[in-house]
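Rather than the whole complex, this shows some of its chains in their spots.
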Amino acid sequence: MYETIKTELQDGILTLILNRPDKMNAYTEKMSEELLHFYKEVNHNDNVRVIVVTGSGRAFCAGMDLSVGGSTFSSEQSSEEYRDLGGQVSLQVYEVNKPVIAAINGPAVGIGMTMTLPMDIRIVKKDAKIGFVFGRRGIGPEASSGWFLPRLVGIGKALEWTLTGRYIPTAEAVEAGLMQYESEDPLAKAYEIAREIVENTAATSNSFTRQLLWKMLGQEHPQASHLVESKFLHWAGQNDDADEGIQSFIDKRKAAFPMKVSELPNFFE
Amino acid sequence: MYETIKTELQDGILTLILNRPDKMNAYTEKMSEELLHFYKEVNHNDNVRVIVVTGSGRAFCAGMDLSVGGSTFSSEQSSEEYRDLGGQVSLQVYEVNKPVIAAINGPAVGIGMTMTLPMDIRIVKKDAKIGFVFGRRGIGPEASSGWFLPRLVGIGKALEWTLTGRYIPTAEAVEAGLMQYESEDPLAKAYEIAREIVENTAATSNSFTRQLLWKMLGQEHPQASHLVESKFLHWAGQNDDADEGIQSFIDKRKAAFPMKVSELPNFFE
C-alpha cells in the first residue's frame, strides 16, 4: 500500500493519483520513493495498457514540499552520492514500456511540472498555474528537465521560460508543444485518448514505438533507427499482432490484437 | 526504365512520380528498389537542381501494398540480415545532394507518410488523409521515422501521433511543422518553391546547406558545425559562385551562378 499515491485499474487504463490533497500534492521523499517503485513494477504488468497520471483535489502538484523551510534542498550525502529525487523518477519514466498520459488537473510548478516531461502526452486544465520557477527559488532545473524540456518545446522557449521563471499561460504552453491539449476536464480528455489507444492499437506496437522515439532522440544518425526498426519489423512479421492488424484492415473490421507487452523482446539492449 | 515510378526533368526541376495510380501508389519491394536506384543516380546528375516528389492519380501513397495479406511483413531473411525497405530509401534520401520537395497530392499513410520525412520541404493537399498508423496494424515505425519524426515536430507531437495512430488534420500538421504548407494544389506550390530555388540560389550553396543541416542534427557541440562551415566558406571564397553572388548583390541584379554541384568537394567525410 502506498501512502502518498494511489492507483486504480480499469479496462486496461491505470490511473496513478498523486494523493496529498491537503498539501496540494506537494512532492516529498516518500512520494518520490513510491513513484519510483510504481514505475518499476508497472513494466511487468500486462494488464496495464496505458497509464494516466493526475492529482487528487484541486492541484496536480504544487512542487517540492517546502514545509521544512530553507533546508529543503540540503543533504547529508556527499556531492558524489547525492542524486536528485525527481531525476531518479524521470529516468524510470523514460524506461516505462507503456504510454503515459499526464492529466494536469490544476497548479503544477517546479517538480510538479518537470515530472510530466518524460511522459508522452500532457493535457492541462485551462488556465492552471504552471511554470518552471527554479530561478525564483535560488535552485535549478531538476528531474532531468535540462534534457527533456528543449526536446519538447525547442531551445528558445525552454530558455525563456526557465530564465524568467514566469508563469506560463496554458494557451502558450499548447502553442509551444509543452501541452498537447488544454481542457476544462483534463482527466476526461486523458481517458478519451487512453481508450482510443487501448481500443485501436497493439500493445506490442505501442511499447516499441514509445521506447524507439525517446531513445532515437539521442542518436547521431538515422541509421540507428533503421537498424532497430528492422529488427522489430522482422519480429512483428512473424507474430500474431501484425497478422491481425493487416487482416482486420483487409476485412474492414476492428482489430483484436492478441499479444501482451511481456512477449515483446527488448530491442534496445 | 522504371516500372513503379517515373521521372520528368524540366528547367532543372526533376519530378519523381510514384506511379501505381490504380493501387493508390501502394509501396512494393519493386518500388523500393527503384527509388533506391533513383536517389543514388540523381546525386551524379548536375542538370537536376531540385527534386519534386509526387503521386500519380488521386493518392500520394496509400502505404505498404497489403495485397498479400497478413504475411506482408514476414521475411525469409534472418533477423540479422533483414533490413526495412523504407529505411534503406530514407538513408539514401538523407544523402541526396539537392533539395527535395514532397508534393503530397492526396492520401499518405504509413510508408506513404514516413518516406517524406527525410525530404526538405513537405506540402500537403488540404484535408488529405495522413497519419502514422503502424500501431493500428500491429507493426511499428519504419523508414527511420523513429529518428526523423521527433526532429521535425518535437517529441510531444511525435509520440501522440504514433501512439494513437489517428489521422492528422492537415492544418494541425502544418501547425506542428510536419508540413510546411497546405494547398489545394500542392504540386503547383512545390514548383513555385522549386523555381524560386533554381532562379535565385547557387547549386553549390544549397547542396552544402542541405547536407550541413541534416548532419549537424546529430552533433553534440556547435563546434562541429563551425569547423565544417569554415572549410566550406574558405573554399567558396576562392570560387566563382561567391564572387558572382556578391558582385550581383552590389550591382543590384539577379545572380547567374556558374558552378555545378559536382564541383563541390565532400566536406563531410
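Labels for the chains are A and B, by order of writing; each one numbers its residues from 1.
We adopt the following convention: a contact is a pair of C-beta atoms (placed from the backbone, for glycine too) under 8 Å apart; a residue touches a chain by one contact, two chains touch by 3 or more.
None of the values given here were measured: they were computed from a predicted structure.
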Please state: how many copies of the shared sequence does the complete assembly contain, given 2 in place? 3
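What we mean here is this: only the chains that are shown with their structure count from here on.
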Chain A-chain B separation of Cα centroids, rounded to whole Å: 32
Residues of chain B defined as touching chain A within the complex: 66, 69-75, 77, 79, 82-84, 87-88, 90-91, 94, 118, 134-150, 153-160, 162-166, 176, 218-219
Interfacial residue positions of chain A with respect to chain B in the complex: 99, 120-122, 151-154, 177-178, 180, 193, 196-197, 200-202, 204-206, 208-210, 212-214, 216-217, 219-226, 228-247, 249-250, 255, 257, 259
